[in-house]
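Scroll down for the structure; my scribbles are underneath it.
For this depiction, one protein chain was excluded, whereas all remaining protein chains were kept in their positions.
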Amino acid sequence: MENIIGSQIIQSSDDEFIINVGPQHPSTHGVLHLQLKLDGEKIVDLKPFLGYIHRGIEKMSESLNYKQFIYLTSRMDYLSAHINNQACCLAIEKAIQAEVPERARVIRTLMAELTRLASHQLWWGSTGLDMGAVSPFFYAFREREMILEIFEETCGSRLTMNYCVPGGVMNDIHPDFVRKVKQIIKQFRDNLHEYDELLTNNPIFQSRTIGVGYLSREEAISLACTGPVARASGISCDVRKKEPYDAYDRVTFDEIITTEGDCFARYKVRLEEMKQSMNIIEQLIDNIPAGEYRTKIKGIIKPPAGEYYQRVETARGELGIYLVSDGTNKPYRIKFRTPNFSNLGALKPMSLGGKIGDLVAIMASLDLIIPDIDR
Amino acid sequence: MGITSLLILLISGLGFAAIAIGLNKLLSYGHYNSVKAEPYECGVQTHGATWVQFNVGYYLFSLVFLVFDVEIVFMYPWAVVFRQVGFAALIEIILFIAILFLGLLYAYKKKALTWM
Amino acid sequence: MDVVQKHFEDFPGEVYQDKSGHSSIIITQIDRFANWARSNSLWPLIFGTSCCAIEMMSAASAKYDWSRFGFEVARASPRQADLIIVAGTITLKMAPVLKRLYDQMPDPKYVIAMGACNITGGPFMTHSYSVVNGIDKIVPVDVFIPGCPPRPEALLHGMMKLQEKIKGMKAYVIEKPKK
Partner (left out) sequence: MQQQPEAIITQIFPDLPLGRWAQLVAITVKQDDLYTVCTQLRQHPSLDFDMLVCLTAVDRTTHLEVIYHLRSTSRNHDLIVKTELNEAQPELPSMVPLWKSAELFEMEIYDMFGIVFKGHPDLRRLFMPEDWEGYPLRKSYNANEVADNYLKSHQLLINQ
């Protein structure tokens, strides 16, 4: 039997067999179902089957009003839940030309960067877990729990914070928010050397990731990869630089771009991004402007009929929101262009020809969140 | 004296195994259903039969592992009597390991350690 | 599956037998010992579909640390697990997978429905065409833990409730299906 992969045709010998790296699998971090055609340990073909966590958020949003559907998006990419809500609020504020006070902008940016930090920490822990190292998982959750404590103090809930509201933020920050954030940043900077000792300088980790899962720049562009996956292959695509929103035009940070494009490059980009996030937080934490934390938007939000587009940089890439409104209080059609959906496309070209162990390393470096793919 | 201790060892070994399995069969109960007997593969139907011919590479790996696993097993009795035998034991074990190291080199040269 | 009660003259206790001829007897002391052993070594299956899985990971990490209660060993295959914590939404495409995983777990097995999505469909209860409104329609559930996502303490509280429930059960009787 023949199977056609891209352009070349591979004559598959008979002892090939197809296994499911299925919905319930420790390394897929969710319910991603990959069907692998194997020749021994070598992967010959890879077919993703999705939809195991497809909840139809886009169809649901068409029957919820503008203040309700925002909080469904924090169930899509739950590790950057705040950034998703921020994107929806920015889109709605752009649609109804609402004016957002400076204090709210800075608080939102601070919370977004803290979310990015917490998300990268969890990614770092689970990358170690995928490669067989269990202790990084516990080290990563030490700082992450402190950040979640801050979220809980200010917004009331740890993971899906529902903190953004069209027009600003739900309520003001907790009185000792500033002190706690400074304490965390200081402690995390001291502990960052442990992150390097545990994984970065670990010869086993390096031999499993250096040179594994190479994604060239042209292929990354053609696959529309965004976020750390694209920046590790040399594409400059940080929305915080390209189209600064909220308080990102006020801070100076550099966009981490490397050109190796393998798993270790993606790992390094995310580690450096953690440092940049702390850099941003330190620039903003001391001068949070006083004043209102939100402008009250009275009544039902009814944006004028038309199309609106807003994109933000989540922890995994560019989230684009295409909002089509017909003047009523419910969106006519809303499309979430999620980063993980196109990053998943990059999984196949990177893992073909490699071994199954490399596939696990590549999936860990892609940092996929499956509800973000299925929506 | 030797034969009785050997018998005790044999009986207690077999007995231990028999009790472990027997107790389990006696006390355990279970709802039998057809799905429980099917092979588990990440929660979905397996693609095609699961009794397929595996790639030969897997057997090569297990053979090389077996050689060095047995080597370790031989070291256990040696470690027990090592102190009484004295210096000669050290020479023997070095010789033993050296020969097996040659085996390792042979396997390495024949590329049995890398996956084709 | 019909479980029928048998009567033997020479044995005073209750004896149950199922279709496959498997019969089990009640011995109270061994029951208490077996239940104590089972409830303190429940091995959960690694089964996280969405946001609740992150709170389950937090419960597994050092701060909330569910290994104080014997839950630490999370197994990847249902063959070695005796508790399945359904953490995250179950959609229509995932329902047969969950049912198959539940069937492939050896007895005695328990189910914890973690999160509002598994109790009534949670935020996706209405207007969604592909979410199962409550997984007790598919698998018999022992403990429901509300919350979206529930805090790690809530998960630990739910697990302790399950342990109390196990301690109250008859250890060696073929349970009639819960529904």
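Annotations for the structure displayed:
The letters A, B and C name the chains in turn, as written, and every chain counts its residues from 1.
Note that a contact is a pair of C-beta atoms (placed from the backbone, for glycine too) under 8 Å apart; a residue touches a chain by one contact, two chains touch by 3 or more.
Keep in mind the model is a prediction, meaning the values are calculated, not measured.
Hidden chain, full complex: it touches shown chains A, C.
Interface note: of C:V132, C:C148 or C:I166, the residue touching the hidden chain in the full complex is C:V132. Only one of A:M146, A:A224, A:I257 or A:I297 touches the chain withheld from this view, namely A:A224. Residues touching the missing chain, restricted to chain A, are 4, 47, 50-51, 54, 56, 58-60, 218-219, 221-224, 235-237, 242-243, 306-309, 318, 320, 322-324, 332-333, 335, 337, 341-342, 344-345, 349, 374 (touch as defined at the top). By the touch criterion stated above, the residues of chain C touching the omitted chain are 92-93, 95-96, 99, 126-133, 136-140, 177, 179.
Convention: only the chains that are shown with their structure count from here on.
Between the interfaces A-C and A-B, more contacting C-beta pairs are found at A-C. Centre-to-centre separation of chain B and chain C, using mean CA positions: 34 Å. Mean C-alpha position of chain A lies 32 Å from that of chain C. If you average the CA atoms of chain A and of chain B, the two centres end up 44 Å from each other. Multi-chain contact residues of chain B (touching two or more other chains): 43-44.
Along chain A, residues 22-25 each make contact with two or more other chains.
Note for the complex: chain C touches chain A at residues 45-51, 53-55, 57-58, 61-63, 76, 88-89, 91, 93-94, 97, 101, 123-124, 127-131, 148-149, 151. Contact residues of chain A toward chain B in the complex are 15, 17-25, 33, 35, 39-42, 355. On chain A, the positions that touch chain C within their shared complex are 22-26, 29-31, 51-56, 59-60, 63-64, 71-72, 75, 78-79, 122, 137-138, 141-142, 144-145, 148, 158-160, 370-371.
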